Every structure is written in structure tokens, then in C-alpha cells.
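Every protein chain of the complex appears in place save one, which is left out.
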Amino acid sequence: MTMRVSLFVTCLADQLWPAAAAGAVEVLRRVGCSVEFDERQTCCGQPAFNTGYRPEARALARRLIEVFESSDADAIVSPSGSCTAMLRHYEQLFEDAGWRARARRLGERTHELSSFLVNRLGVEDVGASFPARLTWHDACHGLRDLGIRDEPRRLLRRVRGAELVELSPASVEACCGFGGTFSVKYPELSVAILDEKVDAIERAGVDVVVSGDASCLLQIGGRLSRRGSSVRPVHLAEVLASRRSSPP
Amino acid sequence: MIRTADARREILRAIRESLAESAAGGGAAREGPVEPRAAGPGSAVGSTGSADPGAKPRGSTGPAAGASKDVVSSFTERLAAVGAQCTVVRGEAAAAHALADILTDAAARRVVGSDAPLVQRLLSALGDGFVRERLEGLSRDGLFACDAGVTTAQWGIAETGTLVLESAREKNRLLSLVPPIHVALLSSTCLCDSLGDALARMSRASHAITLITGPSRTSDIELTLVVGVHGPQVVHVLLLEEEP
Partner (left out) sequence: MSFERSARAALADEQLRGALRHATTLFGERRRAAMATLPDWEGARDRARAIKDETLLHLDRYLEEFTANAERAGARVHWARDAATACEIIGRIAAERGARTVVKSKSMASEEIHLNAALAARGIEPVETDLGEYIIQLAGEAPSHIVAPAIHKTRRQIGALFAEKLGMEPSDDVAKLAAAARRALRRRFAEADLGVSGVNFAVAETGTILILENEGNARLTTSLPRTHIALMGIEKVIPRFADLEVFLQLLPRSGTGQVLTAYQSLLTGAKRRPEDEGPAELHIVLLDNGRSGMLAAPVTRQSLACIRCGACLNACPVYRQIGGHAYGSVYPGPIGAVLTPQLFGLGRSSELPYASSLCGACRDVCPVKIDIPALLLHLRAEVVATRAGKPRLLERLAFSAYAAVMARPRLFESVVRLARMLRVMLPLGAWTKWRDLRPLAPRSFREEWRTRLRHEVAR
């Protein structure tokens, strides 16, 4: 029986990291899901919500709830822990019981990619091959809001040619300092936090840093490239979709 | 002029108004992931003291009559871990000897004891070479000049290496605090397993109960440990086992 998945791509992946979104489609299909994508979706409203603009966030939440209600897919899957967590927060945007129930229903249907593969489908080996030394960056919302810690690691350990190197215990769960508007409201502070993370990544001697959120990858990748580092930021979905036999 | 009765009324009214507003605003648990799903029916509890949402009913292990070897050894282990000394003795005569040794080793000359009869008996058994101060009439400066204070402790807590001193039983507050050395006499029959057991057994008639776990300490400078900053540098427990 094929599982029917509706992709919640997130605006960031859509416009800045399309390879992550395309990778998610590829992987989901490879493990036997059928994938649909509703082009009416845009942004989940997280930037507005996190900056305190609740009416704006609420309007976008309503839209997205309606968009996904029109699909009878078995699950909604997103290559972003942060935006998945945002959908799970939708309920608190509403006072009206009807909307709260609809928001809750959407939250329950939505899964972050790695957690969907491992916990819902019971798949760890997605047939990927990606010859590189890589480390995993736990994005905070995936880690602390959704409790995703083992899932991506289990998937990465099954990737042919990939060698997973953990960061030092003090840095492994450390924030990258992105925090949405925080990264532009307090750029020096954001970068000071980021530099500790980037130092740890460089000390680990890896080729690639992998994460489940395009936002963290923008932040980490932006600093890596500014520092002239050879470490490349890659989204988890890209790694899982990869069939390459030579190093990236 | 502050009329504290008015302030009291005002604060209580503000509290009640806020709580009423909160209840009207859609109930306690209706604010997203905000109110952690605590175990138990927290908000449904009625009148003060009528229910016990937090504290689980604890099967008290009962009085530690005849203190098992286990309790004694975990107590002494914990004492060592927190930097306190411990000597286990059997009978009062042995205790008096041990006390003299402890004081001599620590080079304590001026010694002051509490009014507990046991302390008084042991102190009077001390040989020469010690100056025995009397607590009554001792000035602050006189107290500050003492080398060692001797008290009893009413309870010991095995899981933490803690001494419990009750004010209703003797004058122990300053003697266990001001001199650089504190010697505490504790009967092994008064060892409790856990903090919870001790809390259940403490005499609430005391206006001051002091829990002491090891010597005075500070880490306020670069988180570096220094022992004996305001209180004693040495805490020595004389654990008295019953004579067979």
C-alpha cells in the first residue's frame, strides 16, 4: 500500500534550497510514497510569529490550514524541523475552538522528514550513497520542540560511503545563533554564538555539515564561506537523495 | 505611614482579580504548549491543604532503629564526599577519648560546648590543655575567639551526609557556625535514609532547624572551591553506636 504524502516544502527551501525539497521528493518516492505538492502553499508565518506579529501569523496559519485540509494525503511531510514545529504551535494562535481543532489536526498530520522516515515508515536505509566525512547539526526546534535526535543519525549511518563524526559534547547540541530575526537584530551576538559552532565543525575535520533545516544551513554556511572554510553545508534530504559514488 | 493591613487587602485583591481573569480567559490549560502537562490534577484541587498534588505519598522507612550497616556506611561515605570527617565510636568513654583526639589533632585550645548534657559530660572529661568556655555570657568577640564548638545533632541523613540540628534541643546555632571547628555528636539510631524521612521526623517545635552538609564553602571566585569562608572549615561527626 503506498503512503500518500503531501509535501510542505517551506518558503525557504522553495526559493533558497530547492535541492533539499527536490531531495525530499526523491527520497519519499524511493521508499514507496506517492508525493503531491500544493502550489498554493507559501510561508507558514513563523517569521511573523517569532517577531511578535500574531495577526499576520494567524492569517497565514489560516491559509495553510485550508490549503492542507483540501488534501486527503495520509501525511504532510516537511524537510524542516523548525517549520514543522511552527505548525504544531498553530493552535495557540487561535481562541476559537473550531480553529483550534483544525490547527491541532494539521499539527498532528505534519511530520519532519527524518522522523517520518524512521518513526512512521520504519525505514533507515534509503539506498543513499554519499562518500564524505560529515557531521550533523541538531537544529534547535527539531531537537527541543520535536525531540528529534536519533532519527537523522540513524539515517546518516546507513548512507553508503558517509562517515558520521559527532561534534564535541559541549558543541553537539549548541545553537547556531540563527534565531530568525535575531540574526539581523543582533548580528554580532548571532555571529559570536555561530563562531563557537563553526569552530567546533572545523575542529571535527569534516567535509560536510548536514542539518535538517535550511535556516541553520544558511547561517552556518554563510559563515563557513566567509571564513574561507572548505566545509560545505548540505541538507539532510540532499544526502539521502544522493546516489553519487565520488565525494561531492 | 504604611498601613500594612491596607497593603495586605490590596495585594490579596490583586491576586484574586488576576486569578479570576485567568480563569475567565478560557481555563488554565488553554494556552498552547505553555502549561506543562504536570502529572496530577493540579488545578482541580480545592481548599488549602486539602490535597497533596505534588508530594507523592512516601512510604517512610520508619525509624532507623538499630541503624543498619548500610545506612551507617552510606552516611559516612556521603560525609567524606562533602568534605566532613567522621569517627565511629561505641560508648561514652570512647567518645570522650575521640573528642580529645580530634581537638588535639586540630590544635584547638579554646573549646565551647552546647548545653546538652552529653556534650557537658564529654567536655568535663577532657583533660588539661583545653580552655573550656561557657556559652552563657560569652560575648560575640569571645565566641569569635573560640577554636572549636561542640554540639549534638538530632538527626543524620544518609543519602546526603547531612546533620540536622534543632534549636529546641540545645543551643547549637552559633557553636556549629562561628568557631573554625565544629564537632557534632550523633547517635547512629538517629540516622534517616533520606531527606524526606528527615523532614518527616524533625521537631517542628524548633524555631530554628539547621541542616549542615559538610564544611562552609564558597565558589564565588572563578567557581574555585574554598572551604571555611564564613562558617567552620572542619566538620567532624562523632557517630555513637549503642553499647551492645
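Residue numbering begins at 1 within each chain, and the chains themselves are lettered A and B in the order written.
Throughout what follows, a residue touches a chain if its C-beta (ideal position, glycine included) is under 8 Å from a C-beta of that chain, and two chains touch if they have at least 3 such contacts.
The structure displayed is predicted, hence computed values, not measured ones.
**Student:** One chain isn't shown here. Among B:88, B:116 or B:195, which residue touches it?
**Tutor:** Residue touching the absent chain, from the options given: B:195.
**Student:** Quick one: say which of A:107, A:152, A:177 or A:212 touches the chain that got left out.
**Tutor:** Only one listed residue reaches the unshown chain, and that is A:177.
**Student:** Name, in rising order, the residues on chain B that touch the hidden chain in the full complex.
**Tutor:** 2, 4, 7-8, 10-12, 14-19, 21-22, 25, 28-36, 38-40, 42-43, 45, 47-49, 51-56, 58, 78, 82, 140-141, 144, 160, 162, 167, 171-174, 177-178, 194-196, 199-200, 202, 204, 206-224, 226, 228-232
**Student:** Which chain A residues would touch the chain omitted from the figure, given the whole complex?
**Tutor:** 2, 9, 11, 13-18, 21-22, 25, 29-30, 32-35, 37, 39-43, 45, 47-54, 56, 59-60, 63, 92, 140-141, 143-145, 170, 173-175, 177-194, 218-219, 221-223, 225-226
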